[in-house]
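Written out below as structure tokens is the structure these notes cover.
Partial complex: the chains shown occupy the same locations as in the complete assembly.
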Amino acid sequence: MLAHVHHGPFATLVGYELTAWHTDEATVALSVTDRHINRSGVVHGGVIATLIDTACGFAGCYRPPPQEGRRAMTLALTTQFIAPAVAGMRITAHARRTGGGRQIFFASCEVRDQDGRLIASGEGTFRYRREA
Amino acid sequence: MLAHVHHGPFATLVGYELTAWHTDEATVALSVTDRHINRSGVVHGGVIATLIDTACGFAGCYRPPPQEGRRAMTLALTTQFIAPAVAGMRITAHARRTGGGRQIFFASCEVRDQDGRLIASGEGTFRYRREA
């Protein structure tokens, strides 16, 4: 976990962490446990969407320290569920900012397990928040 | 909460509940608390996506008791974030199955707050699980 990054309460609840953050890219990781499972015994789709939303959002918000990152709100998010994730896996969402400008940005993300197998992919459209 | 419905562990973690379930429709509700908040102070997009995924999935899986519901896996999920949700709200995701057949189904969902204001919308494509 990157010590200088402020995580929100939902990050703590789910247990994911930002593990890499650079200009136009970000990586979020999660050690999957029983609490991430749905009634069918695999990771809930909402967990995967959470990781993609988070990684894509961070990917467009990096600024070099000591500046804090920018803030953005998601406008639209898509996810494709390519292979099920199960408890015991370590899954990683890696996102890249693919374009945009001063107000809007776009990002694409892949979620992989510890062996590099593709679990999910997705894309997000974001709007930067105005700064105080 | 519908007493006869088995919820998974992630439902318990997030705290949502299935409040209505009929042929081709389902409603999932969440009392938003501080633990659903992201680093920007509003409900994490992943919470909203979780509700949409869950409501859409249930919408295609109803069978009259004493049968249990069918099971399905999400293939693709989309979300539009129309207005921010904040702690203290009671938000409700209502989904309808819009089509499909024996193997695939489609559903659309709206998420509203306690005053009926639209928070988000989304759609999901699902595949039924084979039954033992």
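Think of it as A and B in the order they're written, each chain with its own count starting at 1.
By our rule, a contact is a pair of C-beta atoms (placed from the backbone, for glycine too) under 8 Å apart; a residue touches a chain by one contact, two chains touch by 3 or more.
Owing to the predicted nature of the structure, the values given are computational and were not obtained by experimental measurement.
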{"item": "2 chains shown - copies of the sequence in the complete complex", "value": "4"}
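Please note the rule applied: only the chains that are shown with their structure count from here on.
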{"item": "Turn needed to bring chain A onto chain B - CA fit, degrees, nearest 5", "value": "180"}
{"item": "Cα-centroid distance, chain A relative to chain B, in whole angstrom", "value": "20"}
{"item": "Complex interface listing, chain A residues touching chain B", "value": "6-14, 34-40, 42-47, 49-51, 53-54, 57, 71, 73-81, 84, 129"}
